[in-house]
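Structure, as structure tokens:
Only a single protein chain was left out; the remaining protein chains are all shown in position.
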Amino acid sequence: MRIGVLTSGGDCPGLNAVIRSVVHRGVVDHGDEVIGFRDGWKGLLECDYRELDLDAVSGILARGGTILGSSRVQPAHLRDGVQRARQHLADLGLDAVIPIGGEGTLKAARMLSDAGLPIVGVPKTIDNDISATDVTFGFDTAVGVATEALDRLKTTAESHQRVLIVEVMGRHTGWIALHSGMAAGAHAIVVPERPFDVTELAELVGKRFAAGKRFAIVVVAEGAKPRPGTMEFDEGGKDVYGHERFAGVARQLAVELEQRLGKEARPVILGHVQRGGTPTAYDRVLATRFGWHAVEAVHDGAFGMMTTLRGTDITLVPLAEAVEHLKTVPPARYVEAECVL
Amino acid sequence: MRIGVLTSGGDCPGLNAVIRSVVHRGVVDHGDEVIGFRDGWKGLLECDYRELDLDAVSGILARGGTILGSSRVQPAHLRDGVQRARQHLADLGLDAVIPIGGEGTLKAARMLSDAGLPIVGVPKTIDNDISATDVTFGFDTAVGVATEALDRLKTTAESHQRVLIVEVMGRHTGWIALHSGMAAGAHAIVVPERPFDVTELAELVGKRFAAGKRFAIVVVAEGAKPRPGTMEFDEGGKDVYGHERFAGVARQLAVELEQRLGKEARPVILGHVQRGGTPTAYDRVLATRFGWHAVEAVHDGAFGMMTTLRGTDITLVPLAEAVEHLKTVPPARYVEAECVL
Amino acid sequence: MRIGVLTSGGDCPGLNAVIRSVVHRGVVDHGDEVIGFRDGWKGLLECDYRELDLDAVSGILARGGTILGSSRVQPAHLRDGVQRARQHLADLGLDAVIPIGGEGTLKAARMLSDAGLPIVGVPKTIDNDISATDVTFGFDTAVGVATEALDRLKTTAESHQRVLIVEVMGRHTGWIALHSGMAAGAHAIVVPERPFDVTELAELVGKRFAAGKRFAIVVVAEGAKPRPGTMEFDEGGKDVYGHERFAGVARQLAVELEQRLGKEARPVILGHVQRGGTPTAYDRVLATRFGWHAVEAVHDGAFGMMTTLRGTDITLVPLAEAVEHLKTVPPARYVEAECVL
Partner (left out) sequence: MRIGVLTSGGDCPGLNAVIRSVVHRGVVDHGDEVIGFRDGWKGLLECDYRELDLDAVSGILARGGTILGSSRVQPAHLRDGVQRARQHLADLGLDAVIPIGGEGTLKAARMLSDAGLPIVGVPKTIDNDISATDVTFGFDTAVGVATEALDRLKTTAESHQRVLIVEVMGRHTGWIALHSGMAAGAHAIVVPERPFDVTELAELVGKRFAAGKRFAIVVVAEGAKPRPGTMEFDEGGKDVYGHERFAGVARQLAVELEQRLGKEARPVILGHVQRGGTPTAYDRVLATRFGWHAVEAVHDGAFGMMTTLRGTDITLVPLAEAVEHLKTVPPARYVEAECVL
């Protein structure tokens, strides 16, 4: 068979491991031919691709990023391109396309699948917010990077007797905040699923100082927001430099907590380091298994499906289900984490 | 309530995280008192313990080892001590004991539970071989340490044009070998579940060199053995220094492969580094959740049970089931890994 | 002898290693008694201290922060306290004080020494800007943390086809920027010693894209500033939240480069992670040697001196010399680094 693969959306540790696994399973075990489209859907629409043989994927297992490049494409743009995509598949003699991507990519994959194209999706998001799978690769690496940073920040917070407000990734869900906060023993964890009451937060941190502790670490997901009416909050838009990206919950929370507690409070924004670099062993194994099973799905003709992890098994679910709703942090998990406050 | 906790068996990253979590959940949230028995079951039998308050567990979340110490105790010895254990529980006013340990510990826990003692077990093994749970804490750290070592060894193998035979932990099961081997892109993975044929192995590695590659990495679990008749094999016992521990599959395999392939082959035995040191974020979260849910089980009176991970949930299973059989690597997983050979 | 030790100024990996070494060398080898003043000079002025025996320093070698706490004290305040300090030394029967700190601390040490107090200084700064020593501990750790972050950021920059402007520590000198930038292969390095011309910088980065590269990494020390007249620049003061710390060169440079290059440019501010957490082996060895030699200096009566590294030797220099001028990046080093642009 001839299989096309592409990576779409934000950077995520493990993308190269999937690509490599598709090539290994396809080429070595099935005698397939594999090509890689460049820069996501764009490569499919513009028929921009490269052959992927064993040499092409040699040494990439542990490398961050994606050797195929990535880009974001407008759904409308892709919708207009269905006919073109179909034609390119025919021209290239492709039997299947394996797109690796997050929510947007998988929605696009579903649309193309509904239009009759032979698609098997592989989910990808460091945010871990795809409901059809227990975990997505990239998440473990992001949590690991954030936890290591938190470990380091603890000693510096302690030496300077400070509150540190550490902003981690998670625009819509708090998984990275929850896991890195639990792993590092953060004293409060703030997630988008549950708007925070700054008064409660200040009391919580204040109690810690009252008990004789010299510092506190608050982990906050970038998408967290205060409960309406509890605190003035600039939701962003543009900052003074005209950049949307500079507004941030950590900085505003630091100002607020400093005023309320009379303790030095500093924001730390971990940023892009969470999504780059070499994947953890966990993510490499998961990504490799996803790639392997995606090839199997192609050979089984299981189109319109997506690979998922359920317990310790890799299974398939319809793309339609996969993107139905966001996997948010359930209240029970939040309660568990409170034990570490 | 008053709860006793103890750690038994081999060192495992995450033990301290469980202890800390038991104290946090118990003391802070339930108003419990917690004591820790020293050196495993020995502490219970000899009534050797310390109070565990919040200060006692401050700063231990990320630390390897166990602040309570550990030891191995003969089952017979423990059986004779049931009455004493019961008495000590009464003397100390304990409502429950939470033993954290591997197969041996959990069997002992079951025996005490059957004798009517209020026990909630927490499984622990870096080998990941307890069937009642998807994963045990410590495993991810061990795989991570082994993978990092394999990453390093690859460049040195390549520069010296060698075969490296890397022995990882796993006396009865090949989980660490499988996962670290997949994560690092090993060219062959040898596990106890499937006795190896050295001729096949030599062919596999030989093909790699024939294809122009300059090195090969073979990951082998310490408990792996050759298929009878395929290779002379010293199963160990004592070595020339009278120590059982020096016989090893990696060294014998290196000799054999070197002779068959005519390539320099070197054994590397990773050893104890795999079970020491700071746990990964994954293991800290899992250990923390286990501790939390063990306390809940105590408060629910769910004695004779053990915490387990099922998918993303922590649930309870009877201790009786937990230790029924070893969780071995299923053939399907082994097939997946072959794609990386 | 009786020796007092204190840590003053900002957090720096290796402080605990010095403290431990002073105690080991003093107590074990010389039979000294060692006490530690709490929170820097404040502890000396307020006679707030603790005994430091072997148990007190057990397990701290690899820990970041300082078990003694730290604080900043106004020079004037300390000047007024000389008499009190002298009295406390007499009261405590101390033969010497070993302050561990940066430029401010060493100036204070010199002042106290000039006033006749028995002082041996140990230099400390992650910025590496003390001229009397080849290197200070903490610097290697800071460079290592920054380099690891840069390694991670490279793959994400490449996947997103971006310019990343990464701000590292260094208010007055560019040592961390220079070394981490060289180590990570940054495409431009901007240091305080040499005000940058944004036009030149844009050209340099632009040439890279023109040559077909998909990303660029610019490392900039937090204290770097544009050459006057080349770019509007907000030197800080207060930001919109009333906090001095939010103004930053990386953010302003990102805006400017994005406009000039028409490429997405993003700032990443590494911040406090650079100064916290476990020290590298290099820093632990250097810190241990400094502590050892400080005790020797005390026993030799070499007061008013400071430990320094010269080549591979630890020697002593007068405190007076030690703080005379800042060690800036010499132009020759900057030229070397340009080869990596």
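Couple of notes before you dig in:
We call the chains A, B and C, going by the order they appear; numbering starts again at 1 in every chain.
Note that a contact is a pair of C-beta atoms (placed from the backbone, for glycine too) under 8 Å apart; a residue touches a chain by one contact, two chains touch by 3 or more.
What you are looking at is a predicted structure, and each value in this text was computed from that prediction instead of being measured.
Within the entire complex, contacts from the absent chain reach the displayed chains B, C. Across C:D151, C:E167 or C:E222, the residue that sits in touch with the chain not pictured is C:D151. The omitted chain makes contact with just one of the residues B:R63, B:R86, B:R194 or B:K225: B:R63. Considering the whole complex, the residue from B:H187, B:R275 or B:R289 that touches the absent chain is B:R275. Hidden from this view is one chain, which touches chain C at 20-21, 24-25, 28-29, 61-62, 134-135, 140, 143-144, 146-147, 151, 179-180, 182-185, 280-282, 284-285, 288-289, 292, 310-312, 336, 338-340.
Residue-level contact of chain B with the missing chain is found at 10-11, 15, 63-66, 69-71, 145, 148-149, 151-161, 164, 214, 239-243, 245-246, 251-252, 254-255, 266, 268-269, 271-273, 275-278.
Note that only the chains that are shown with their structure count from here on.
Distance between Cα centroids is largest for the pairing of chain C with B.
Overlaying the C-alpha trace of chain A on that of chain B calls for a turn of 180°, given as a multiple of 5. The distance from the centre of chain B to the centre of chain C, with each centre set as the mean of the Cα atoms, comes to 41 Å. Chain A and chain B, compared by their mean Cα positions, are separated by 29 Å. Computed centre separation for the pair chain A/chain C is 34 angstrom, with centres defined by C-alpha atoms. Residue numbers of chain B whose C-beta contacts span two or more other chains: none are found.
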